[in-house]
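Below: one structure in structure tokens.
Only one protein chain is missing from this complex, and each of the others stays in its spot.
Coming up: subunit A.
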Amino acid sequence: MTNQQKLYWPDEKITKGDLIDYYMDMADYVLPYLKDRPLSLHRFPNGIKDAGFYQKDVDTESAPDWIKTITLHAASASRDVDYLVCNNAATLIYMANLGCIEMNPWLSRVKKLDNPDYIVLDLDPENIAFKYVVETALAIKELLDKVGVQSFCKTSGASGLHIYVPTGGKYNYETCRLFAEYVAKQVQQDLPKITSVIRTKSKRNKKVYIDYMQNSRGQTIASPYSVRPKPAATVSAPLNWDELNDDLAISNFTIENMRDRVKEVGDLWKDIDKTKNDLRKAIEKVEEMAQAHVE
């Protein structure tokens, strides 16, 4: 461990040591969501006031030999890249020591890199109150419930919410992205005043952006229980669906109180990997409903 006293959050007086302590204490909760997944390192060696940088390629020469990596061809860099894989607490602490405030895993695992385990919808508000993010999330949940699909929700820890649909890795990225796009567009049609599916900033001003594009190989998303490089050291917190109400706020979950929360409620997402949604059945359900709608 190096520079434990360094202030990562100078306004809140939270140090690098505090971050490392958090990941040590929370390892049992953090690790299941990183296991066997390639990681992008988002490093903030000078704390959150400095722009951080992304590092995909780990220098296998200088890294300790107990660090696990996987070599993959990265289209963006058109070369082979050694991705870090974090399967134990030691690697997690190693990452935190490198200044990785948040953990950014792929949606698929090394054994089945083209088949993500989760479909993700990323709800990101642009100059619009958080309660509309909640409303959008509930509308998505309602649609998914109607077609018999189970979903899980967490705060992003930054400004929005993440909705995960576990698939058991049965479908490839394209199918997952199409499903996410279908859900996003259905809900957008229903909530046109408060949502957008268009990334362009001007098109989503004063809207909740429903991002379905994260469902691609190589894309990463901040994992459950990740601390975010944001003021107050907020954490991406798995939620119970009934917590999506007017009291919900990103700032409710921080590096300070997350340990108490998991002691109290446990891992609210513990069943996510046991849940294997059947998209074919969901699609049939949509067709039945469309039929009923016509009749």
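In this text, contacts are C-beta pairs under 8 Å (C-beta built on N, C-alpha and C of every residue); 3 or more make two chains touch, one makes a residue touch a chain; residues count from 1.
As a working rule, contacts and distances are computed from a predicted model.
Only one chain is not pictured, and the protein name UniProt records for it, out of "AIM24 family protein", "Cu2+-exporting ATPase", "Non-homologous end joining protein Ku" or "ABC-type spermidine/putrescine transport system permease subunit I", is "Non-homologous end joining protein Ku".
From the options A:Asp21, A:Asp36, A:Asp57 or A:Glu135, the residue with contact to the unseen chain in the full assembly is A:Glu135. Per the touch definition above, the residue from A:Asp11, A:Asp50, A:Asp80 or A:Glu287 contacting the chain not shown is A:Glu287. Of the candidate positions A:Asp50, A:Asp114 or A:Glu174, contact with the unshown chain belongs to A:Glu174.
When the missing chain is restored to the complex, the residue among A:Lys68, A:Lys185, A:Arg217 or A:Arg259 that touches it is A:Lys185. In the full complex, subunit A contacts the hidden chain through residues 135, 138-139, 142-143, 146, 171-172, 174-175, 178-179, 181-182, 185-187, 189-191, 245, 279-280, 283, 286-287, 289-290, 293.
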